[in-house]
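Only one protein chain is missing; all other protein chains are in place.
Chains: A and B, in written order; residue numbering restarts at 1 for each.
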Amino acid sequence: MTTAAAPIRAKQRPGDRVFSKSAVFAGSMILVTLAAVATFLIVQSIPAFVADGEDASILDTNFWAYVGPLVFGTIWAAALALLIALPISIGIALFISHYAPRRLASALGYVVDLLAAVPSVVFGLWGIGVLAPAVQPLYSWLVDNLGWFPLFAGPVSGTGRTILTAALVLAVMIIPIITAISREVFLQTPVLHEEAALALGATRWEMIRTAVLPFGRPGIISAAVLGLGRALGETMAVAMVLSATGAITFELLTSVNPSTIAANIALSFPEAYGINVNVLIATGLILFIVTFAVNAIARWIVARRAEFSGAN
Amino acid sequence: MTTTITPPETRGPAAAPVSNSLTAGKLPNGAPWMVLGASLLVSAGLFGVIALSGAEFNWVGTFVVAAIIYVATITLLSRIVEGGRRSTDRFVTALVTGAFLLAMIPLISLSITVVTFGLNRFDVEFFTYSMRNVTGEGGGALHAIIGTVLMTGTAALISIPIGLMTSIYLVEYGRGRLARGITFLVDVMTGIPSIVAGLFAYALFAIFWGPGTRTGIAGAVALAVLMIPVVVRSSEEMLRLVPVELREAAYALGVPKWLTIVKVVLPTSIAGITTGIMLSIARVIGETAPLLIAAGFTNSVNYDMTEGRMQSLPVFVYTQYANQGNPPEAYLDRAWAAALTLILIVMVLNLVARLVARFFAPKYGR
Partner (left out) sequence: MNLKRFAAPAVIAMTAALALSSCAANEGGSGDSGSDSTLSGNLVGAGASSQDSAQQAWIAGFQTANPDVTIDYDPSGSGAGRDTFLSGASDYAGSDRAFNDEEIAEGGFAKCAPDTSVVELPLYISPIAVIFNLEGVDSLDLDPATIAGIFAGDITNWNDEAIAATNEGVELPDLAITPVHRSDDSGTTENFTDYLGAAAPDVWTYEADGVWPFEGGEGAQGTSGVVDAVTNGTGTIGYADASRAGDLGTVAVGVGGEFVEYSPEAAAAIVDASPFVEGRDEHDLAIELDRTSEEAGVYPIVLVSYLIACQEYAEPENVELVKAYLSYIASPEGQDVAAESAGSAPISDSLREKVTAAIDSIQ
């Protein structure tokens, strides 16, 4: 803001120089870190790309055949989780921002944030010990009565540790993330817009539909994507809860489920050696690329929306 | 005839109902509660009859059916009395409240599970013993608590200066390609899956100390990689909230830019920044996968960040669960107690962050 073509240049003080240099240095550290992560991932992955079943015992034919089902499982589980979590999160965010009594709102927000405070291992323990046995009867019922629907095809899992349960756990984990951001955005809706809508006789829902949601849409999208990114990379909870067998299937309630990349790394890394380690790191690279692509798409959507809606 | 208080139907065409939110009928204030109570009773009655036939009383079913009855009744009732628009509003209100209550279920279930199981071993021994030479019952998590504090602390020492200075650069100095690039890279970094950060730190330190090395510092680096983008993000938001007028006022008084930042911008936003940092610590303190890979696990106390494996609370939970010995209950109790400890730590951090935000918020009006 001071660099405009001003005729008088401000004197550069030594303090200024040191401070701005260190700021630039810190910024570059991020560059260096990322470059290091990327370099390491790529270098370590190269042996895996050319390896076949002979070199690495966990490969059947080649790397791509190995990583394919994992990519599918990762995206499928995360998408399911988002599908469950997004409507609920928007509901919670609206409840806290526009429905709950004012005094309670921040306390309720804190309560939801508490969910984010639970470490993923604990979610894993809870998923195995409480959630899976609790939903198993429901799954049996679904398979018995709605088995004609392809997603609910049997045979039902005897333990409830299916991809749907994993997605439920993931949903619970990302709800606080999506809620927190949406809530903030909803609260920032210009009060004048809201009051104008109410003054015109709109009901509370109509006010929300016409004033709050359009304003918050970019925020909701970026929140959803942040949640999706978290769900894609979530490791321990999935590794512990999911009965992973590596098949590609859309069926939600059977014992045969695709694994996810992150969970697979956690499961196989402890016993991995030799070229198997490279294979696992290469799957990590793929996961990195997938999350990166998701983030990029989201940023693009938000940027486009922001131009048109005039919000922010 | 005193029984017909309501006006008779045949009052002529002049009183044709004009649907208007101001003149349309309105349900009494207590109506939703009454409907809710009635729905619960009906549902309970329904399941009570089923339970009579020998089956166990189905609590979950009761509440689910009650919720469905409630939503249907209140919408229908409102449609009849209040008209379509209000009925939609009631419907959405019920849904939104329902969403909130739905999210409370896992939270309550989790809290009950963690507290009931966790309290079994939430004793003095748990906080004063490590697992060295302990098999079976007894033992504690002191080594894990120390490891968590050391590694998270080191991660914070690495990432707070870098993150804060980067956000200052982005907000106060950054122009053009480098700034855009860094913004972009911070976004990318936010997307690094935690397990990839662990793999990275593991491989990085394998270069210096040889393959297979797992140290506390490697764990700290993995956590820092995850923490930096969060710190940058939240601090950036907070710095941008500082009104430009404050900076310009400082410049106009001849204050150097760096002093303006240190003396004006940072103090104004310090509450938000601290909150962001606290939350980022809370975010990484529960990370399991990267620490499992980068720092490994051990049964003994280790204060040396650069030598030997270091246990941490989340990994302790995991290893106690995954490598149960005999008797398994002792291991599970320790796992739950550690989970409880971990959640309490994160809760306290969150609470402190909020208090900081409240008490140190800038004094200028909004």
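FYI, a contact is a pair of C-beta atoms (placed from the backbone, for glycine too) under 8 Å apart; a residue touches a chain by one contact, two chains touch by 3 or more.
Please read these numbers as outputs of a predicted model, since none were measured by experiment.
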| item | value |
| --- | --- |
| From B:115, B:255 or B:352, residue that would touch the chain that is not displayed | B:352 |
| Per the touch definition above, residue among B:142, B:295, B:310 or B:337 touching the missing chain | B:142 |
| Contacts of subunit A with the absent chain, listed as residue ranges | 57-58, 128-129, 132-133, 136, 155-161, 239-240, 242-247, 255-257, 259, 267-268, 270-274, 276 |
| Sites on subunit B contacted by the missing partner chain, in the whole complex | 125, 128-130, 132-136, 139-140, 142-143, 145-146, 149-150, 152-153, 156-157, 160, 164, 210-212, 262-263, 266-267, 270, 273-274, 277-278, 281, 296, 298-301, 303, 308-309, 321-326, 328, 352, 356, 360 |
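Assume only the chains that are shown with their structure count from here on.
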| item | value |
| --- | --- |
| Subunit B residues touching subunit A - in the complex, by the definition given at the top | 21-22, 85-86, 88-89, 92-93, 95-100, 102-104, 106-107, 109-110, 113-114, 161-166, 168-170, 172-175, 178-179, 181-182, 185-197, 199-200, 203-204, 225, 228-229, 232, 244, 247, 251, 256-259, 261-262, 282-283, 285-289, 292-293, 314, 317-318, 321, 335-336, 339, 342-343, 346-347, 350, 354 |
| For the subunit A and subunit B complex, residues of the former touching the latter | 1-3, 13, 15-16, 18-20, 22-27, 29-31, 33-34, 36-37, 40-41, 44, 87-92, 94-96, 99-100, 108, 110-123, 125-126, 129-131, 172, 175, 179, 201, 203-206, 208, 226, 229, 232-233, 235-236, 240, 262, 265-266, 269, 280-281, 284-285, 287-288, 291-292, 294-295, 299 |
